[in-house]
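Some chains have been omitted; the remaining ones sit where they do in the full complex.
Which chain is which? They are A, B and C, in the order written, and residues in each are numbered from 1.
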Amino acid sequence: MYKEIAAVLENSVNELTKEGPVSLCSHNNPTKLPSLEKIKDCITLLQSVIFPGYFGQQIDNVSTLHFHIGVKLEKVYTLLQEQIYRTLLLYEKEVTEEHASDITLRFIESVSEIRRVLMTDVEAVYLNDPAAKSKRDVIFCYPAILALTHYRIAHRLLTLGVPLIPRIISELAHSATGIDIHPGAMIGESFSIDHGTGVVIGETCIIGRNVRLYQGVTLGAKCFTLDERGYPVDTPRHPILEDNVTVYSNTSILGRITIGHDSIIGGNVWLTQDVAPYSKIVQHKAVRNQSV
Amino acid sequence: MYKEIAAVLENSVNELTKEGPVSLCSHNNPTKLPSLEKIKDCITLLQSVIFPGYFGQQIDNVSTLHFHIGVKLEKVYTLLQEQIYRTLLLYEKEVTEEHASDITLRFIESVSEIRRVLMTDVEAVYLNDPAAKSKRDVIFCYPAILALTHYRIAHRLLTLGVPLIPRIISELAHSATGIDIHPGAMIGESFSIDHGTGVVIGETCIIGRNVRLYQGVTLGAKCFTLDERGYPVDTPRHPILEDNVTVYSNTSILGRITIGHDSIIGGNVWLTQDVAPYSKIVQHKAVRNQSV
Amino acid sequence: MYKEIAAVLENSVNELTKEGPVSLCSHNNPTKLPSLEKIKDCITLLQSVIFPGYFGQQIDNVSTLHFHIGVKLEKVYTLLQEQIYRTLLLYEKEVTEEHASDITLRFIESVSEIRRVLMTDVEAVYLNDPAAKSKRDVIFCYPAILALTHYRIAHRLLTLGVPLIPRIISELAHSATGIDIHPGAMIGESFSIDHGTGVVIGETCIIGRNVRLYQGVTLGAKCFTLDERGYPVDTPRHPILEDNVTVYSNTSILGRITIGHDSIIGGNVWLTQDVAPYSKIVQHKAVRNQSV
């Protein structure tokens, strides 16, 4: 038996080694791919820096908070700088560690601004949900805040020119919450999502301030253009939602259309055309009642 | 470079320390927030107490099970008592550790009842899914049971007067299963959910015995009233489902309406009005066939 | 206080020990249930064998990859053999460790084929999503690939006659991605899912090559037959999708119907009848515009 096991393992190792994994690797350094685990650690650290006491270990003394934030931000710097460096190497031939370091520092400088905006989201979620007893509850357990923390970090990294990592971050949030926000989307302050499972916000969405979504809302593309080689082209193809728009559950808004400010879109609507400001769109549904 | 890194970190620490995290804390003890990690540990322990051998380490000998359950329940007591105490301190000025201890003991006394009810849910899921080969399979891998274990624990804690923690527990289940059951909902025995992703059950729902839901079902609020300050009011606003109701996938039932017993609501329905007992509601859908 | 705590614990332990957990156990060996944790470890190892460098620790040197794959495959063998053996014991009286070992070896032999097919899925996802910048990104962070890796492993184990474990594996993917693929489904090469949350693919589905689904698509059963004892019967009851079919978001296709090859089914459609090849099905939706 031991012999047979060894033979099968030996064969399988040969099969699995000779095929292509290498070709998936980078041309600069064939093996140092970024690490999902370390990117996850970064986010965990950032959560505890942004919401100290809520995430990460408990705070024993507010007066010594700066020590903890200092140690954590430095860890974020070390982890993130390495991951950014590795990722840039996958896409560009000439990359310096200094460049990765510079991007990382620009990111760290913006953490307090990210926190400021997230606090407007916390406020918005709190005001929109009667089940929310306090802003504290919102920070602790609303998936919307978890998803937006990831999104706002990922979006910032994307604008700093970091490839791949923003997408990895947004998938971490997608997995944990069922809310799928592409890091390329632009989302204004005071954004709120209720429940959230199934929400999809596409790459080229533009969302104003004080917009509110419910579970199952898709802000998607209607179709996409192929280039001459048959590859899809990455053009603006997702909706624009102006300020103060509300979209109820399971509605799909598709294509580069504009939903005018202060509009309300009801649940289960399939929408592919522009909507004027102050509109209210609902879906007529024929329902047939049968005796059982 | 080292100098610049240190300068950026120093500045960011100052920014992040001077702003508001303290104001989010409690007035009694500014820093001891409850711990998501420890609440999670409690649930993991309770799962292995309720379904021994399925969750937690394997059981070597059924005759020594009481030792294991004893150690685990004591750990639950210790962890939960501390978390309840901390949480009560966030909301009330006069809280004693004895009070937290008392609530925790009341909770522990009800674990065997929670298990009894969960076994009716296991039975119901098993009977309703042809893909379920045995009740064992249902316990092991049906997200409905995971979600209901969390819900029934959270609901019990809520009725014992524990704030915040029930909601944290229900979000743990939401994240793991995509099923979002508010701990305030009242759900009878023999409840089953199939697949489950996207199910939302609101805070004031009342659900009878032997009710069955499919994926994507929303039992939500239609709208909510604002009080004089503009805050939403927390009144009964979610549906009542009487005994033996079945709701198929992606249907939304909204507002304080009643679905009479033994009714069947088809998939993709948008329902905002009462339904008599023994009704069968389906959705006519116009479908247009085009050649490509 | 200490006395009371001890009394409550003692009572609860008695309650929880005397009731039924034993009856849920196997008749052969009353206590050795399979372990969720170890099955999870297997999958993690397999991911790092199939996509080395992407999952698991980084690769320092491509020339020594065979050592790493060897150690990991052997660990997979050891873990999986034990879990399969335990699981078989739950269902059959006469099981030998050799039989479990044999199944495990057959599985390991097919890992390289699983990888080949998964690479066609990676290619398909890449071609279908303009937001995907490279195949590398697809492997790293597309939930579709995560779900399909689990599915293809689970399906292979199912065809080798392993009970329960395939279902546990598919629920791991369901929890992480919101995509619920039953391991019994048959899915061809070059399969892609976009976003994915809420996708349900039932046990008896048959899906051709080059099929594409969007989020919220249900390939479900319309109803199911009960046998003389009132238990649901496990017959073919889910749709067949032929090659090159695309199904847009939130559409439900129910029952043993056939969607002909090269058809496109639009979003939010509720479909319960056969569709001819090259069809294009869309949903007319009446939308009412109201001023607010």
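Here is the rule we use: contacts are C-beta pairs under 8 Å (C-beta built on N, C-alpha and C of every residue); 3 or more make two chains touch, one makes a residue touch a chain.
Keep in mind the model is a prediction, meaning the values are calculated, not measured.
Asks: What is the copy count for the full homomeric complex in this file, when 3 chains appear in place?
Replies: Every protein chain is the same sequence, and there are 6 of them overall.
Everything below uses one rule, namely that only the chains that are shown with their structure count from here on.
Asks: Take the average of all CA coordinates in chain A, do the same for chain C, and state the distance between these two points in whole angstrom.
Replies: Centres of chain A and chain C (C-alpha means) sit 24 Å apart.
Asks: Would you please write down the residue numbers of chain C that are in contact with two or more other chains?
Replies: 178, 197-198, 216, 250, 268, 283
Asks: Please name which positions on chain A make contact with chain B in the complex.
Replies: Answer in residue numbers: 49-55, 58-62, 65-66, 69-70, 73-74, 77, 98, 101, 105, 108-109, 111-112, 115-116, 119, 127-131, 133, 135-137, 139-143, 176-178, 195, 197-198, 214-216, 249-250, 267-268, 283, 285-292.
Asks: Which bits of chain C are touching chain B when the two form their complex?
Replies: Within the complex, chain C contacts chain B at residues 1, 4-5, 8-17, 19-22, 24-25, 30-36, 90, 163-164, 167-168, 170-171, 174-175, 178, 180, 182, 184, 197-198, 200, 202-203, 216, 218, 220-221, 224, 230-235, 237, 250, 252, 254, 262-264, 268-271, 275, 278-284.
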